[in-house]
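Note that this complex is displayed minus one protein chain, with the remaining chains in position.
Right, chain A next:
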Amino acid sequence: MKQVTLSVRDLKKRIGKREIIKGIDFELNEGEVFGFLGPNGAGKTTTIRMLVGLIKPTSGSIHICGYDVRQDFTKAMKQMGCIVENPELYPFLSGWDNLLHFARMLPDVDETRMDEVVELVGLQARIHDKVKTYSLGMRQRLGIAQAMLNSPKLLILDEPTNGLDPAGIREMRQFIRKLAEEEGMSVLVSSHLLGEIQQLCDRVAIIKGGEIIKTDTVESLLSTQERIFWRVEPIQKGAEILSSFTEITLDQKYIITAYDELKTPEWNAALNQAGVRVHEMNRKLPGLEELFLQVTGGGAGIE
């Protein structure tokens, strides 16, 4: 039985008259990377701010490793490291002094641990320079180093790849996977970059308008949406025949239908009989992107 590191129950937040978070439930297990996926303004950052105790939920409960964030704040925070939005550090201090600053706020963090995290994020060469001379990527790294100081069981990262170049993104991804797989850490990552979530996470919650629309493993979310791309000639006639069996969509020279292991051969035979030539039958998993657009209803339009 894996330990639950974060459990959120019926979390709500109202600001003024608007209910921004409308009741969110989820759990995170040890060693799991959990993705928080949603369009702009969905409420990802607001939820994360409640998780780390920056804002008070209107109702609901949050437990980190069994400790209630409101009642046992310090105990809960000892188990957690986080970056909320950008990793804002003191620009007038060196990277090392920034780490020292946050190490002093934690029990039992000594210089050996500080050296460890610096090495972990690969900042050795510049750690004694002032943070204002750092690039955005270096700040992200320092932010991670800072979040790792207390060897947390739970790491919460709001848009961790913000401002990283492709190499940096890949490195960050590998880094997060390593933390989860080798150190058994649970990681909560929020993002609106689907590719990133798809490659990084074990499970995803899709959130929109302050509600979780779907929570599932990445594979099962995707497999319900497998489709077939047909390239046939003549395309008009092919479309006519296929639409008599199932729903179709036309995409330039392709006809797209759902994938159904048993039915597809029949459809194919019917096409052949009618003298339609089938050039290509392509089975495709949709990107999370399509899924995302599908469940969030197109995405565009901030409420």
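Basically, a residue touches a chain if its C-beta (ideal position, glycine included) is under 8 Å from a C-beta of that chain, and two chains touch if they have at least 3 such contacts; residues count from 1.
By definition in this document, contacts and distances are computed from a predicted model.
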Any idea which of "Lactate utilization protein C", "Electron transfer flavoprotein beta subunit", "ABC transporter permease" or "Xanthine dehydrogenase family protein subunit M" UniProt assigns to the chain that's been left out? "ABC transporter permease"
Full-complex touch with the removed chain, picking from A:V4, A:L93 or A:L120, is A:L93
Answer key for A:P107, A:P166 or A:G275 versus the chain not shown reads A:P107
Touch with the missing chain holds, among A:I21, A:I62, A:V84 or A:V232, for A:V84
Over the whole complex, note the residues of chain A touching the chain we left out. 49, 52-56, 73-75, 77-78, 80, 82, 84-86, 88-93, 97, 100-102, 104-107, 146, 150
